[in-house]
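Other chains of the complex are left out, but the ones given are in their true place.
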Amino acid sequence: MGGWTLDNPVFANYVFFAAVLALKVILMSPLTAYYRMTKRVFTNPEDVKTMDAKGPILNDPQVERIRRAHQNDIENIPAFWILGLLYILTDPTEFVSKILFRTYTISRIVHTISYLTGDNKRPLIYLPGMFINFFMAGTIIITFIK
Amino acid sequence: MGGWTLDNPVFANYVFFAAVLALKVILMSPLTAYYRMTKRVFTNPEDVKTMDAKGPILNDPQVERIRRAHQNDIENIPAFWILGLLYILTDPTEFVSKILFRTYTISRIVHTISYLTGDNKRPLIYLPGMFINFFMAGTIIITFIK
């Protein structure tokens, strides 16, 4: 009944999708490391030395691109984690909440793929996730304002 | 009594202010997009092409300013989300906790306005939010250390 317990199916769905999104975010770091090592592009002088690479490079297009995709994640996904958790307390139906959580998760994964491939529809792919976060924020605020 | 249930007024206050802060953070992305489109300043080559703009621009002062304000949010507000949630478990009074949550929320909103307008008192406006996060962190650690 709108609570943070596993017998609430809305909560159980949240737990699953929040963890999938966390996995998606934490995969960005080893992916960045892979690009850096393959292209031999490092920022820290000590890494340049360890890898016997050329001096610090701060403007490799591919490395900067994955860093922007990662940055976009950390600007958006922590907001989903807290909003999704609080949205459960507004007692949504399992049907609606699952659509929101699943659509958000899929749209963030597709957004990253779109970012890394340089797809020019990336700004459109950003929109569903943004609207879901806005919708949950608005619903929580309206429900709990006094 | 100090728990994460809606009959605890401290928790109910947290839910409201945490959602207001999330709304504040997620507004930064469309605001950045608005600046980018108005000033025709894009980072990704594919966006430059879509918008028929000039080549990637990484140093527009106004766009960089909003990006720094956004970055300041994501360095601070997720810490508030977790600290506020855990602070509830230390069983604070409703009076004190509401002052903390409300002051934090207002100070972050004023901080962003101050950042975007180039107000030189911005570093001072940063301090109340910082101290509230430190106070909650200290209270939680002292309460739960063994």
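Chains here go by letter, A and B, matching the order in which they are written, and residues are numbered from 1 within each.
Here is the rule we use: a residue touches a chain if its C-beta (ideal position, glycine included) is under 8 Å from a C-beta of that chain, and two chains touch if they have at least 3 such contacts.
What you are looking at is a predicted structure, and each value in this text was computed from that prediction instead of being measured.
A.B. asks: Count all the copies in this homomeric complex, not only the 2 that are shown.
C.D. replies: Number of sequence copies in the full complex, not just those placed: 3.
Assume only the chains that are shown with their structure count from here on.
A.B. asks: Roughly how far is chain A from chain B, centre to centre by C-alpha average, rounded to an integer in Å?
C.D. replies: Roughly 17 Å separates the two chain centres.
A.B. asks: Which residues, counting only chain A, touch chain B once they are in their complex?
C.D. replies: 2-4, 65, 68, 74-76, 78-79, 82-83, 86, 89, 118-120, 122-123, 126, 130, 133-134, 137-138, 140-141, 144-146
A.B. asks: For a test of understanding, state which residues of chain B touch chain A in their complex under the given definition.
C.D. replies: Its residues touching chain A are 4-6, 12, 15-16, 18-20, 22-23, 25-26, 28-30, 33, 43-47, 49-50, 70, 74, 78, 81.
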